[in-house]
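Only one structure is covered here, and it is reproduced in the block below.
Note that one protein chain of the assembly has been removed; the remaining protein chains are unaltered in position.
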Amino acid sequence: MPMFRRILIANRGEIALRVIRTAQEMGIETVAVYSDADRAALHVRRATHAVHLGGSKPSESYLDIGKIVAAAKRTGCDALHPGYGFLSENEDLAQACKDAGIEFLGPPPHAITVMGDKVEARKAAAKAGVPLVPGLQEDVDAARLVAAAKQVGYPVMLKAAAGGGGKGIRIVREEKQLVEAFELARAEARSSFGDERIYLEKFVTRPRHVEIQVMADKHGNVVHYGERECSVQRRHQKLVEESPCVALTPELRAQMGKAACDLARSVGYVGAGTVEFLWSEGRFYFMEMNTRLQVEHPVTEMRYGVDLVREQIRVGAGEKLSPVPEPRGHAIEVRVNAEDPDKFFPSLGTLTRINLPGGPGVRLDSAMYRGMEVTPYYDSMLAKLVVHGADRDQAIARCARALRELRIVGVVTSLPVALATLRAPAFAAGDYDTSILESIDRKPTAQHEELAMLAAAAARFLGAERAGAAVESAGAARASAPRWAMVGRADRLRRTGP
Amino acid sequence: MPMFRRILIANRGEIALRVIRTAQEMGIETVAVYSDADRAALHVRRATHAVHLGGSKPSESYLDIGKIVAAAKRTGCDALHPGYGFLSENEDLAQACKDAGIEFLGPPPHAITVMGDKVEARKAAAKAGVPLVPGLQEDVDAARLVAAAKQVGYPVMLKAAAGGGGKGIRIVREEKQLVEAFELARAEARSSFGDERIYLEKFVTRPRHVEIQVMADKHGNVVHYGERECSVQRRHQKLVEESPCVALTPELRAQMGKAACDLARSVGYVGAGTVEFLWSEGRFYFMEMNTRLQVEHPVTEMRYGVDLVREQIRVGAGEKLSPVPEPRGHAIEVRVNAEDPDKFFPSLGTLTRINLPGGPGVRLDSAMYRGMEVTPYYDSMLAKLVVHGADRDQAIARCARALRELRIVGVVTSLPVALATLRAPAFAAGDYDTSILESIDRKPTAQHEELAMLAAAAARFLGAERAGAAVESAGAARASAPRWAMVGRADRLRRTGP
Amino acid sequence: MKYTTKLGGVEREFVIERHGDALQARCGDKTFALDLRLVGDGSAFSLLVDGRSYDVVADIGREEVALQMLGQRFVVHVEDERERAAHAVAGNKVGGKQELRAAMPGIVIDVKVAVGDAVEEGKTLVVLEAMKMQNPLAAEAPGKVTRILCKKGEAVAAGALLLEME
Partner (left out) sequence: MKYTTKLGGVEREFVIERHGDALQARCGDKTFALDLRLVGDGSAFSLLVDGRSYDVVADIGREEVALQMLGQRFVVHVEDERERAAHAVAGNKVGGKQELRAAMPGIVIDVKVAVGDAVEEGKTLVVLEAMKMQNPLAAEAPGKVTRILCKKGEAVAAGALLLEME
């Protein structure tokens, strides 16, 4: 099968740009699709072709399978890359591509379907010999629960099958509370979700989120590129990712890698995928498989010197997997979101100034540009900063250095949270779990606060001097005063009156 | 010896920033020095301290040893990094630092002195067993010339000892022309330079400029990090550098590495240095040794995953060299200069827009920022773009991709020359020498020219529409019209009248 | 000029004066030599304090200066002496009205209070969905809900008044 001539990218933002970059390096043309809000977006400007889809709401553009496949056909694309999010794990798009004779750069529809269903995915994992959190899922009654809890050991968790996002979970610490807790949980689940199914799982203490990057070709080869540690999360959204994970031994890494490859092989996987595990006290348990490229894939690219999008395209075109290079050093990624660093509240606005970091070991993946509007239609990630160092200490220091170089004006960003994480003793020691963000102290020192107050007074002084100068020199003022005097954003509940 | 507490950086621009970045990552404070023109420069803003030196002319600031050493003492620095250019190869600064008890992050004064003198450097190289271009340098007379020329083989070059920059060179192809040419050359040298000394060298055909990066500690260890190929030059200024050099065999690479280390060892070298060689027809010849960090050192850093500035600081503090990692893939650096791409004529102005490249395998070292003025006081390099790829083809494609992403408005840059070089068949084949830039065709295709004409008409149309809209909406116009309507730069001889 | 700055419950007064090219700041009995230089278009400046260098990005509002420096973001309340005098005259009223406004366009997912409710500081008043996330909007100070101007399921524009408290 010859290499593709033209790829449609069914996505936007930095991931669309990411795919365009690799395609361009491979000499493959790209078709960007865009919504009303994205006409001037970087992915549109950097692609070789662009097709307008529709309104700014995702349902009118990036989620419309019919429009996307029609655009791919009309522009003569022979492949389609779904990116992440939007339709990337939608088996209907994969099927529609197949029907249209367009290569979907992801796994076959069947693999998406299996991994998209929690119950099916668990079954597949069990069948492939991948460890699951021990517990009782089926034919649950009080007697079976008591037996199961005794077997896995207390504490245990009772979870509502229809729950999610932390809702409908109850922790039980002793056998004598179990049956009563089960009855209560069942009643609660019935009233909250209209579904009284409850299952039991071992309570995993201090869990870490550790995932394995896999890649499979159409010739039955499956490889993995080690792990990524993604435990720094807020509201189940990853904020800082690193590789390697300090908690893994070489033996455990090999076991997890093998488990991930076995699972991929068992569902006839093709392309890039990620198997997510919970790690706790030296053991690992299957969580789920993401059947697409992850946001944090550059962490792996930096460590292995590999281009995962290139591999996706190559295996999609029927080529065999390239050999996996030896990993080197340590890599860290930080996601920079347009959000209030205290309340993780999205922040909208126009980017009026962007200072990008540079120098050794620094990579930035971003589709932001000066003048860009951050709108409410899409997710709030502005950039991914990825660094590489010879070891973990150097990577952390480098990441902090680069984060200090990165300045974004126009919206409030999560940068200070990331910096505080890198400075936190628990992070530096590598001794952390998915709750780390809750415990990080972000209060500035009194000395820094005094400096900030001095700087604020100085800024006002300078502004006043310039305003004075502006009266004298109208020309100079016109060029600079509006920006300088721009009124600050008001993202908070304001107090009016005195 | 403990690690340094504070380093003064006796330089400006991207190299000062480069050193600040690594120092920051190592937890070491930095003192920037600056001239009048550089008060708002990035190296001043990113350092922990800043000291004003004097006027914008280098002689009043960056070349004033007295002021610089005084600043280092006053701010309590225990080390000084000279960068490249300015005083980086000045033995008096090295000595002044020594006298003041400040560690000079470079070789001892003696090594600088020896390598700074062409005759002494040649002698040192010969003594260390490093191959020199064969010829006759001393006690030159007609009879000895004829004998020497016979020995090295024709063609040969006659060079005026006082010449330079390509002046005073004469190529002789046959023995019967030699004596007459010698008499002519001697007469010419006498009248041109007031110095009739002439020497003979073998004519090196299709030379490539290949250099070896070395590093030495204070414990007698010397290592090298392979080679950089720097043959893409204009006016003896490097424009594109790569590593590895396609022309080297593993044996030759090992020989050159050993020769470079032997030379460094023979002069008691400490820190980072580069030994430059001419390569021709499978053989290599010593050119000179640069006793400092080179502009193009990131090429080596990308391939080896090493931070050379960190190693400089570590060995300066008395630590032993780190092990040299295995090199990986291929790296290319492009220097982006503020200069007319046709005439290599410097271009001055204010940078009004900068779009930086990003994504996998891309590094940018630059001290430019939006609003920066490019002044005539310092050299014209704006940025170094460095890319890494799994192999040479990928590195070339990636470099071209990143160069297309990089946009600088406000001055004219050498970007198009670099892109044309990457596209040139001779470069792609790796079959080039130091004359490559002379032969590269940079004429755009007729199709691209038509597109440019269409785009220019469209830009004018858009400008006119906006001007119309501006009358209707004065507010919008104030924000954007001045920039849009900004009159183009006039760097050229203008024709007035009709 | 004298500036009164407030940050995190701390208040500091700075007197800044120009002496030719040099600037001096005083705060209590401490004196600082300042060197200030605008960078590019003016939303950023380089600040040297006794030779220490700070790279500052500033967003200057009427009452607040939002700063990015030292790897952090600070929102400092600043008044110069004239503004302070004006506020002193207008002040001395007790209490105050709180307004809850939508910082961005979004959809009201839930209204957690009713008119007349007494609420604590930090109590969630309204949940707004924007950018794929649900955002709880909380009370900044204790008070009593006096008006509710939005309802569940409603799409609201940026800046829309959602609720008032006293």
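Letters A, B and C mark the chains as written, and numbering starts fresh at 1 in each.
The working rule: a contact is a pair of C-beta atoms (placed from the backbone, for glycine too) under 8 Å apart; a residue touches a chain by one contact, two chains touch by 3 or more.
Not measured: the values here are computed from a predicted model.
Novice: Which shown chains does the chain we cannot see touch?
Specialist: A, B
Novice: Looking beyond the chains shown, say which of B:274, B:380, B:394 or B:434 touches the absent one.
Specialist: From the options B:274, B:380, B:394 or B:434, the contact with the absent chain belongs to B:380.
Novice: Among A:21, A:46 or A:253, single out the residue that touches the unshown chain.
Specialist: Residue touching the absent chain, from the options given: A:46.
Novice: Using the touch definition from the top, which of B:100, B:179, B:348 or B:426 touches the missing chain?
Specialist: B:348
Novice: One chain isn't shown here. Among B:129, B:153 or B:463, which residue touches it?
Specialist: B:463
Novice: Counting contacts across the full complex, list the positions on chain A that touch the omitted chain.
Specialist: Within chain A, the residues touching the omitted chain are 32, 39-40, 44-51, 75, 369-372.
Novice: List every residue of chain B that touches the chain not included in the displayed model.
Specialist: Touching the missing chain: residues 235, 338, 341, 343-348, 352-353, 355, 376-380, 400, 403-404, 407, 409, 412, 415-416, 419, 443-444, 446, 448-466, 479-481, 483-498.
Please note the rule applied: only the chains that are shown with their structure count from here on.
Novice: State, to the nearest whole Å, the distance from the C-alpha centre of chain A to the C-alpha centre of chain B.
Specialist: 40
Novice: In whole angstrom, what separates the CA-based centres of chain A and chain C?
Specialist: 31
Novice: How many angstrom lie between the centres of chain B and chain C, each centre taken as the mean Cα position?
Specialist: For chain B versus chain C, the centre distance works out to 48 Å.
Novice: Identify all positions of chain C at which a residue touches two or more other chains, and write them in rising order.
Specialist: Touching at least two other chains: 38, 41, 54.
Novice: Mark out which residues of chain A touch at least two other chains, giving numbers and ranges.
Specialist: Within chain A, the residues that touch at least two other chains are 353, 355, 404.
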